[in-house]
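What follows is subunit A.
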Amino acid sequence: MSSLAAEASKKILLKGNEAICLGAIAAGCRHYYGYPITPQNDIPEYMAAHLPALGGTFLQAESEVATINMILGTSASGKRVMTSSSGPGISLMQEGLSYMAGSELPAVIVNISRSGPGLGGIAPSQGDYFQAVKGGGHGGYRLIVLAPHSVQEMYTLTMLAFDLADRYRTPAMILGDAIVGQMKEPFEATPYDSATTAEKPWALTGCAGRERLHVKSLHLKDNAIEVHNWKLHGKFERIRKTETRAESFLLDGAKIAVVAFGTAARVSKTAIQWARKEGIPVGMLRPITLFPFPEREVFDLAKTVDVVLVIEMNTGQMVEDVRQSTPLHDRIAFLGKPCAMPTPEEILDRIRALAGRKG
Partner candidate 1 sequence: MSIEGKTEFTKPVYTRPRSLVDVKTHFCPGCHHGTIHKIVAECIDRYGVRENSIGVACVGCAVFLYDYIDVDVVEAPHGRAPAVATGVKRAQPDKFVFTYQGDGDLAAIGTSEVIHAANRGENLTVVFVNNTTYGMTGGQMAPTTLLGQKTSTTPYGRDFRSDGYPIKMAELLAGLDGTAYSARVAVSTPAQIRKAKAAVRKAFEMQINGMGFSIVEFLSTCPTNWGMKPLDAQGRVLGEMSEYFPLGVYKERKQADFA
Partner candidate 2 sequence: MQVHRTASHERSRLSEAAEPKEERVTATGRIEIDFERCKACELCVPACPKDCIVMGAAINRAGYPSAVFERPADCTGCAICAETCPDACIQVWR
């Protein structure tokens, strides 16, 4: 780890997917299980090359179903563990993710999403928003969902995901796409600075010197499952209160506020800077955490602007959370680009139109 960190201590040109690996390794993750799927294969390939030398485990599983259950087993052992996949593979992991949420097991799940539904395509997409932020599997739970929009953030948010997962004992997801996963840009391996203790008294390490422990999600007695549901709910409410993260971009004096995440936000930044040069008062609120969603920030923002323009690489998913965050629905506009990256020109055109200007 130390040599890797030293190697990466100055700015280098790095792929987003590889930045995730560096972030995971810096955060102490030594166990990775996965199954090949485009466009995230750089991650297992990097881990296969580097984890064994660090005394860790890389295992290519027979399926995503097996993968997530290996993750479950290693997490129950108290170790930091990660997997990565893309849309269809994440669908296969939902059963295990529900069990992990129910069993209160931390792990980091990377979704370098592709377009769907079904086999869809490998084009970049944000069509997995619902699946990521609404729980995804059965029974009622949330994942902590972080949405990086740069190579640097692929690194820092992966480290944060490990901390949050451990702190709240629940799986955390990095939701990216082919653009942030495959693009290269200057990157610096900043030091890992964690506030989360590594103590895991719940981990299954053999019952020497203590009573036996169980990691399970089955609760049959009396109203135990109801009690458990309220306990989980309380945890997700605490996450909402304390872990919401969003970036304000050129929002001073803005009358049009873009709300976008990940690659869509990345492209929007270019369009917003162009529009500002034209004198259009536009800025952006970029949710960094998709769960918890920056509801308060959207609520406050909607009161101060004329238009909230939600931009997504799908036909409208996060826009539902925006609508839920503010009663001012008539101020909400939507630009959707399913299965492709919107161009800055397309976004600029829409901003101009909303500002009542011609291009």
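Keep in mind that, in the parts below, contacts are C-beta pairs under 8 Å (C-beta built on N, C-alpha and C of every residue); 3 or more make two chains touch, one makes a residue touch a chain; residues count from 1.
If you want to know what made the cut, all candidates are chains of the complex that A comes from, given by their letters.
Remember, it's a predicted structure, so these values are computed and weren't measured experimentally.
Asker: Since the rest of 1 or 2 are in the complex but keep clear of subunit A, which one touches it?
Answerer: Answer for subunit A: candidate 1.
Asker: Within the complex, which stretch of subunit A touches candidate 1?
Answerer: It is residues 31, 33, 57, 59, 61-63, 65-67, 69-79, 81, 95-96, 99, 103, 204-209, 212-218 of subunit A that touch candidate 1.
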